[in-house]
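Here the structure comes first, spelled out in structure tokens, and everything after it is commentary.
All protein chains but one are shown at their positions in the complex.
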Amino acid sequence: MMEESNNNFEPRIIAFVCNWCTYAGADLTGTSRIKYATNVEIVRFPCTGRIDFMLLLKAFAGGADGIIVSGCHPNDCHYTSGNFHARRRWIVFRNMLNFLGIDVRRIRFSWVSAAEGAKWADVVNDTVKEIRELGPYTEYKKVANYLDEEADSHE
Amino acid sequence: MIEVMKKYIIKTEQIDTWLKRIIESVPRVLAPVSSGTKTEFRRIKSPEEVDNKSLTTTVSAKAAAFPPVETLFKYQKSGKDTTLTEDSFDKYPETVLWHARSCDAMGFSPLSAIFDWDYKDNIYDERRNKLTIVTFACSQSDECCFCTSVGGGPGNTEGSDIQLTMLNATDALVEVMTEKGEKLVTLSSDIFQPLSEEVEKESVLAKIPVRFTKEEIKEHVSNAFDSPVWKRQSARCLGCGACAFVCPTCACFDIQEDAHGSHGRRLRCWDACGFSLFTQHTSGYNPRPTQATRWRQRILHKFSYMPERLGVYGCTGCGRCSRACPVDMNLQEHLISIANSNHE
Partner (left out) sequence: MNKLQEKATDLLKEGIVKLIIGFEQGNNKVRPLFCEKPEDTERLIYSDDCSTNNAVYLTKKELTGDDKIAIIATHKEVASIIQLNKENQIKKENLIVLTVGKDGDVTELASFEEMEKFCTENTPTTDPVVTAIVEKIDKMSSEERWAYWKSELDKCIRCYACRAACPLCYCNRCISEVNCPQWLDPWKSTLSNIEWQINRVMHMSGRCTGCGACAKACPLELPIGILTQKMSTDIKEMLGEGEGGNVLSTFNPSDKENFIH
């Protein structure tokens, strides 16, 4: 899997971000004309507290090779405590995923504020670099494409 | 009893040789395979994989003709056009079901009755027609078995294309009921000794006492729609789908879509009348709102409605439901109680 031309492999990254901090921060990255990897597709939420853990799994099943989840720093949440709930959820969820053998290196969690345009670029660039090294998430895609292979009907 | 076409004797040590030939010649062979602490039907590639010792599998063999999920058609939209494609039947492999039990084989009759009732389900029919069933008669049973009370038995050949009975340590009786079965025999014809005389197999079969008759049950349940017996019997039922999914005759399914925007698949998958939402209407009304009404449905469907409308009973007495049930809803026990009841 690693041997597969990593040179040609462009990772597909889905980013789940909160509107008030990380999304604004990403805007700042743009207005500051900071160049960064273009592999990320951003999904905007009002708050990280709104991010259902199932959405992360849907991203992988839909073909994402990596995921970024990012929001306001603790104590800075626009809705006061949404990110505290999110953090708890991620602690439990990530632990469970790891136990099941789902590659948690492919999920990057971060706090990026509206002022941290440069940090957003770093988060994206680092994630893309890491995922490029890890390669496409073929293992997950294999199980997600079950019906395409007619495995169930004829096995 | 099903007419036996031909009988042979085969040495038990030759059975695996024959199985090997079958595996080489037939695209798909399903047999009981040890799976964790249980035994289940899986595709096998060699005779060594077969679990010959277990009494029976947890899940029945119905998946061979009625899989847990199957594609009905695929669709692709482009602009205003939609293209529908169905799988060619060439994709459905010829299959041998090996080392099944009489109760598995018998289960295909009610399934076929349902799938060919008012509409011929050609997907089911194709799989069923491509299936050759080789059963091994039972020399053991457990307390959940009650095949003899529903017209079956450990050596019953209904639904089997071939049945093997281990007569002793060295010899097995091979009864061939159909052309399909005979085709399998010809794969290794040299090891089969034709038999012209009667060979008694009763003495080596498991002894399963008859506890009630189908007619007794039908008579009692037909008048029992409003009886309080359903509430009493179903009190501990948790409403899961274990009994329906392991059952060889349960055919309830859901139609679903695996939708991916402009393309996708329409498929059907197993469902169970025990689930609380099974009969939920879009309006919110549910004609079977309590577990009691759902339990009643299960019994009446198998023992009253199916015999009345389709001429087959919906139960082969395999006992899988009773073994799988987390709270010991033992079908045999409930049926005995119904058979012995004086209607309230």
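Each chain carries a letter (A and B) given by its place in the written order, and its residues are counted from 1.
We take it that a contact is a pair of C-beta atoms (placed from the backbone, for glycine too) under 8 Å apart; a residue touches a chain by one contact, two chains touch by 3 or more.
Keep in mind that what you see is a predicted model, and the values were worked out from it rather than measured.
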Given B:4, B:84 or B:269, the one touching the chain that is not displayed: B:269
The listed residue (B:174, B:191, B:229 or B:242) that touches the chain absent from the view is B:242
Full-complex touch with the removed chain, picking from A:44, A:88 or A:129, is A:88
Contacting the left-out chain in the complete assembly, out of B:10, B:44, B:59 or B:177: B:59
If the hidden chain were put back, which residues of chain B would touch it? 35-38, 40, 58-59, 68-69, 143-144, 235-236, 238-242, 244-246, 254, 256, 258, 267, 269-270, 272, 275, 277, 289-292, 322-328, 330, 333
Residue ranges of chain A at the interface with the undisplayed chain: 53-54, 57, 61, 74-75, 81, 84-85, 87-104, 108-111, 123, 139, 143-144, 146-147, 152
